[in-house]
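See structure below.
The complex is shown incomplete by one protein chain, all other protein chains being positioned as in the whole.
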Amino acid sequence: MRVALFATCLVDTMVPQVAHATATLLQRLGHEVIVPAGQSCCGQMHVNTGYRREAVPIVANHVRAFAGAEAIVAPSGSCVASIHHQQAAVARRAGEHALADEAEALAGRTYELSQFLVDVLGVTDVGAYYPHRVTYHPTCHSLRLLRVGDRPLQLLRAVRGLDLVELPGAESCCGFGGTFAVKNADTSTAMLTDKMANVLATHAEVCTAGDSSCLLHIGGGLSRLRSGTRTVHLAEILASTEENSVQNGASAPSGTAIVPGRVDL
Amino acid sequence: MSARDDVLARIRTALGTQQPPTEVARDYRTTDDRPLPELLDVLTDRLEDYQATVHRCAPDAIGPTVTAALHGIPGDVVVAPGVPAQWRPAGAIEDDGRPAVDLTAFAATLTGVTVAVAETGTLVLDASPICGRRALSLLPDVLVCVVTADQVVGSVPEGLARLDPLRPLTMISGPSATSDIELQRVEGVHGPRTLLVVLASD
Partner (left out) sequence: MTAVFLGIPTAPAGVGNLRGDRSFPDAARDALRDGQLRANLGHATTTIRGKRAGVVAEVPDWAELREAGRAIKAATMARLDEHLIALEEQVTARGGTVHWARDATEANQIVTALVQATGATEVVKVKSMATQEIGLNEALEAAGIEALETDLAELIVQLGEDKPSHILVPAIHKNRAEIREIFARTIPGVDPHLTDDPRKLAMAAREHLRERFLRARVAVSGANFAVAETGTLAVVESEGNGRMCLTLPQTLITVMGIEKLVPTWRDLEVFLQLLPRSSTGERMNPYTSLWAGITPGDGPQDFHLVLLDNGRTAVLADEVGREALHCIRCSACLNVCPVYERTGGHAYGSVYPGPIGAVLSPQLTGVEDNASLPYASSLCGACYDVCPVAIDIPSILVHLRAEHVEAQTRTTPEAAAFRALSKVMSHPRLWRLAQRAAGLGRFLARGRPTLPAALPPPASAWTRTRDLPTPPAKTFTQQWAEEHGS
């Protein structure tokens, strides 16, 4: 299958390894990956902060960038949920009915990574190898808007060497919430603290999830505490093999490609 | 413009030219086909779960069962005027319509019910002669309700269908209770602290 990869603005700009991992994984499974150059953002941050009018041109750009794509995959439950639940609605409210129809059609072909793997490709064992103790945080939008259910867990259970440990209070929000993390920083931090306590209680080396935004939040907190527990996107774990292992978290501040010495500005 | 006309005008302005009201799909269960013996067991289980005491008996043994249930409760028993003579314990006094607050003088009340809903453990009193006025099942600290098998339905929809919405109705599910302290349920606040149910069936 020819798969168009929507990296999402956050991954593209801040954690490119996650998009690389997604592409690598899909290619390893025998699919052609294309990365439409015109892509930027789904518009969710604008919509959720109250700038729904300003989100419309962003939606239009997204629809333009992915027009004609057979299947679109993004390593984010949140962005895919926005594509499914918000894009057409904001376009319609702005009176852009043709755009809304196009966005709706596009949403029908847009998948979150774990859904694409399990539902469309029909695989749960992607041939990955990841010899680490891992706990999984179901992000709110993948859990409640996309209803990905246990698909990520099915995928993780099939990873060789991976020691999957259940996260207590898994379904509680980590406190990210987009601009909530800044507008209500104190409440967000209180939620994060409880999430981190639960992550640390598992004694996992790695906390994984399907959204880099939430991982940036959880990982940012764990890094600040110098906890040693890192956050790694699900795509990176699934892309990891004996030959090509992801040793460190790409989503975690401590694990980005910015290892001193490799910094080339 | 009166407040009434003003509020109604605001509503009409707010609604504007309305879409036709949405259809209400009632795809939920409206009947419970379980056999009666099973419903009686469910009712018993649900009543006991909420700390009511259930006494099962044959229809011709209601009187003695009521008497036995009230054993050890000191004080006078008041009965709703329509309660059959054979249900009444010896010495019971019929409610004579005295001022409601005077009913506090009684230790226990005996009434019948209109309908009982098994799934929720709910008894409904409708202020008919056998159920008595509302204060009767409220003020004395012990409430004894006699339920006959023909009054038991499975579900809430079946229960409501048997009621007259114009009568004063009291739905009772267990003794008075509260969850107001740490959301932990404790039984016994302002209503009767003890609920005894005599459930009669063949």
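Per-chain numbering from 1; labels A and B assigned in written order.
Throughout what follows, contacts are C-beta pairs under 8 Å (C-beta built on N, C-alpha and C of every residue); 3 or more make two chains touch, one makes a residue touch a chain.
Since the model is a prediction, treat every value here as computed from it, not as a measurement.
Within the entire complex, contacts from the absent chain reach the displayed chains A, B.
Contact between subunit A and the absent chain runs through residues 7, 9, 11-16, 19-20, 23, 35, 37-41, 43, 46-55, 57-58, 60-61, 65, 86, 140-141, 143-145, 171-173, 175-192, 216-217, 219-221, 223-224, 252-260, 263-265. By the touch definition given at the top, subunit B reaches the unshown chain through residues 2-4, 6-8, 10-16, 18-30, 46, 50, 97, 100-101, 104, 117, 119-122, 127, 133-135, 138, 156-157, 160-161, 165-192.
Just so it is clear, only the chains that are shown with their structure count from here on.
Subunit A and subunit B have centres, each the mean of its CA atoms, that are 53 Å apart.
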